[in-house]
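The other protein chains are all here in position, but one chain of the complex has been omitted.
Moving on, here comes subunit A:
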Amino acid sequence: MNTATQPRHGGLRMLSPTHIRIVKSVLFIVCLVPLSLLVARFFHDDLGANPIETITHATGDWTLRFLLITLAVTPLRRLTGWHWLIRLRRMLGLYAFFYATLHFLTYVVLDQFFDGWAIVLDVLKRPYITVGFAAFVLLIPLAVTSTNRMIKRLGGKRWQALHRSVYAIAILGVVHYWWLVKADLTEPILYGLILAGLLGVRAHWRNEERKRQLGGAYATRAPGGPKIDGRIIPIHPK
């Protein structure tokens, strides 16, 4: 890493635009590895006795993993101070949508072979499919609004509010997995714990931030001043 473009402040905290571009290109390829492996296994006739099941599980697993990786970007960024990580988040989120789409198409095309009636019955009658389907549908607006133009059109605040629904989507994803498992809950529990950690750390930071603001509101730092312990009570003018 001894090039002219190396930033003066050094290390991984700051990356030059060129380096970010390189990291993004590499990441783009890396994110295609799970799909490539699946395709390779298909051509080597290595998908096992029930290939459709193997493909369904692999694409579902990777959807959840990419959702969790996407949600890990902000905590990782805060912990490391590598602020450029945020520039990778959109791609990771879109890959979550990409694998979710493959997962959905595997179900519709390979598993049910466009049997519309069976699919409708499944979505209506089977809670785990209802939940998985809902998660997929909710991902669509996020994918659609992932361009810079859409961020501008919606405005930062509204865009952010919309994209916070990813928290709910990830929860639905874990529930979908949890409910479909016949007996061994090890893996859904693992995903659930990771998700709880990722959401928990956000809740914690929010709480700290609220306390900080509240401290500011009281302003007095003098000893014997009011103890900071309260809630923000919204006041609605009549």
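What we mean here is this: a residue touches a chain if its C-beta (ideal position, glycine included) is under 8 Å from a C-beta of that chain, and two chains touch if they have at least 3 such contacts; residues count from 1.
Rule of thumb we're sticking to: contacts and distances are computed from a predicted model.
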Chain excluded from display, named as in UniProt, from "Cytochrome c7-like domain-containing protein", "Molybdopterin converting factor", "Protein-methionine-sulfoxide reductase catalytic subunit MsrP" or "Cysteine desulfurase": "Protein-methionine-sulfoxide reductase catalytic subunit MsrP"
Residue of A:Leu12, A:Leu105 or A:Leu121 in touch with the missing chain, whole complex considered: A:Leu121
Contact set of subunit A toward the excluded chain (per top definition): 48-50, 52-53, 110, 113, 118, 121-122, 125-128, 179-180, 182-184, 186
